[in-house]
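Let me begin by handing over the structure; questions about it come next.
Shown here: the complex without one of its protein chains, the others still in place.
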Amino acid sequence: MEINDEVAIRRQLVKAVRMLERIGILDMNGHFSFRLPKQDRFLINARAASRASLTVEDIVSCDLDGRVDEGMQEPPSEVHIHAAIYQRRPDVSAVIHSHPHWQTVLGIAGHPLRPVFSIGAFTTDFPVFEKSSLVNTRELAVELAETLGTSPVVQIRHHGNVVVGSGIEEVFAASVYLEENAKKQFYAASINADFHVLEGENLERTRESNWAPSIIRKAWRYQEEKARLAGSFQGIDSVGKGEA
Amino acid sequence: MEINDEVAIRRQLVKAVRMLERIGILDMNGHFSFRLPKQDRFLINARAASRASLTVEDIVSCDLDGRVDEGMQEPPSEVHIHAAIYQRRPDVSAVIHSHPHWQTVLGIAGHPLRPVFSIGAFTTDFPVFEKSSLVNTRELAVELAETLGTSPVVQIRHHGNVVVGSGIEEVFAASVYLEENAKKQFYAASINADFHVLEGENLERTRESNWAPSIIRKAWRYQEEKARLAGSFQGIDSVGKGEA
Amino acid sequence: MEINDEVAIRRQLVKAVRMLERIGILDMNGHFSFRLPKQDRFLINARAASRASLTVEDIVSCDLDGRVDEGMQEPPSEVHIHAAIYQRRPDVSAVIHSHPHWQTVLGIAGHPLRPVFSIGAFTTDFPVFEKSSLVNTRELAVELAETLGTSPVVQIRHHGNVVVGSGIEEVFAASVYLEENAKKQFYAASINADFHVLEGENLERTRESNWAPSIIRKAWRYQEEKARLAGSFQGIDSVGKGEA
Partner (left out) sequence: MEINDEVAIRRQLVKAVRMLERIGILDMNGHFSFRLPKQDRFLINARAASRASLTVEDIVSCDLDGRVDEGMQEPPSEVHIHAAIYQRRPDVSAVIHSHPHWQTVLGIAGHPLRPVFSIGAFTTDFPVFEKSSLVNTRELAVELAETLGTSPVVQIRHHGNVVVGSGIEEVFAASVYLEENAKKQFYAASINADFHVLEGENLERTRESNWAPSIIRKAWRYQEEKARLAGSFQGIDSVGKGEA
């Protein structure tokens, strides 16, 4: 891997974090990591840096035990989530942990997630981790990774979720449409406990046509454009702001 | 038809798309088309171009089989919706396909649309298409057009809707107030399953007084003004941005 | 009355309309009128002028039969509401007609308004007019005014409401807190049909302490400040924009 590639990845992570913060999937908390190709290291946003004004200097690198490389800012206290998943899941290169509103509400209400909206048709009854505290020890994180198993998503009751996948754009888009699907499920459930769920051949065709690389690309580019128009990318390359 | 008219139509389509995107009826998806007078061709926004920064160069023309004219950007994969409807409905000159939140929620909940709000009193129990995938083949689109029949609206379960009419401003205003009516229906239903529905003479008088050309004009001009004040029209005539 | 006073009133009406539009109580529709002291005439915003960019030139004057003074823009088609109320209610000098979301929803759901929030404790089970069409004839307006009777508010089922009072600031603040009270009532009702209603001595003390001239003044000034900070007052004195 060239040094230039790592720079590009840092920049893409910064944009992803600011884009998710703009639409409320990240707030003061949450983190987005990416495993460097052919290395036992991953990049992640630093603990203290505001998600709304993150810069490339606020991306730190860690090993698969969650130890940050020397001289860097402190990683999130929940960095163990990322480390444990990268250790257990060689197929995974990107991880988001966040506190999305509607999924958290459905979890509090005890409603399992169901596919109800075309672009969120990849949603299914994902595993739920029942320990709601910060996942700030290696032990808790290993337990969470076991609950995740081979799933792309694990919900954390009263707390949030973790979404994993093979690329930054893929987990970004999955996060956005998982939450949109959850929002629509919530509202439908509030007027009809026996709402329509996508199923059978209709579910298969809908998932297949809607969850394609071209849609993921489009979701990323649309949110990128919205963030750009809203001024959300100002200063992403700033130097000397890391300690602010 | 003069070339200048087509330029004006392109511009109006671009404004309509940006206006609908601003208020959340369009997002990364959705398309708005217009049949060129006395031609078997229609204009539509290109597949890849962001609805938030669409320009006149992102409007492409297609024939009634959904084939884009040479040298133009790719049309939406669901262009067939528009082609099939224009073939079947000579009375129709404008078509919007979008994923409006409240109508989609009511569809998931299995609640048929009802007229409950004065300006949305044209709402009725529109036909529902039960295939929720992308309508990205001619066969699916023909089936959808058959379900639409002579109605101004067809709902697509778990997915969105299609609104048709004779002019850009008309389908624009219908889209806006159909969704406003659906939103009010949703909220009323959430506190009283047996909510009041407009009916009889009251329904007729309300629909007639509220769904008039002057109201359609006013709805367009109001949203145009709001979009202008929000800066949503910046760069609509931009040249050389099409490949971005 | 001095000519300067009328200029000041026009300016205050323009600000009030833009302030209500900013917070969604007015949109493309709705009107705000004020009866000129010791005259059988009232000022009102013109029919076609956008509520988001209204100027002092868009305020027209009418007599108590709803006829606009010569050379002026057309008044709203529902100008009769204002005329009929001023004729019947000598105590009234200011009238707002709008389509507030939560009150309309409660009306569709058949829930009478109840006082539930401190600043909205003046709310009571106001009369409801059951004809939902535009109130665009003198006959309908007289009937509406009769339904209003001596109340400060009349609800129009499926449509909106009319709020009346002695001054611009008073009906402005009443409109804002009536809707806030309705919003809180809606949400409380959605999780407990038997929610707490303010009553007895607690209601009296709450209404008395919260619905005072100093609170009305404060509500006006707060919204004025918010509108100013949001840039909502740009061009309110513009000349030569009336025909736009």
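Points worth noting:
Order of writing sets the labels: A, B and C. Residues in every chain begin at 1.
The rule is simple: a contact is a pair of C-beta atoms (placed from the backbone, for glycine too) under 8 Å apart; a residue touches a chain by one contact, two chains touch by 3 or more.
Keep in mind that this is a model prediction, so the values were computed, not measured.
Partners of the chain left out, restricted to shown chains and counted across the full complex, are A, C.
When the whole complex is considered, the residue among C:Asp125, C:Glu208 or C:Asp237 that touches the unshown chain is C:Glu208. Contact with the chain that does not appear here is found for just one residue of C:Tyr86, C:Phe117 or C:Phe172, C:Phe117. Note that of C:Ser98, C:Asn161 or C:Gln185, the residue touching the chain absent from this view is C:Gln185.
Not every partner is drawn; the one left out touches subunit A at residues 27-29, 48, 50-53, 99, 101, 104-111, 130-134, 136, 157-160, 186, 189-190, 193. Even with one chain removed from view, subunit C keeps its contact list with that chain: residues 116-119, 121, 184-185, 187-188, 190-192, 194-196, 198, 202, 205-206, 208-210, 218-219, 221-223, 225-226, 229.
Here is the rule we use: only the chains that are shown with their structure count from here on.
Of all residue numbers seen at the subunit B-subunit C contact, under half occur in both copies; the interface is built from largely non-matching residues.
As a whole-number value, the distance joining the C-alpha centres of subunit B and subunit C reads 32 Å. Taken residue by residue, subunit B touches two or more other chains at 189-190, whereas all remaining positions touch fewer.
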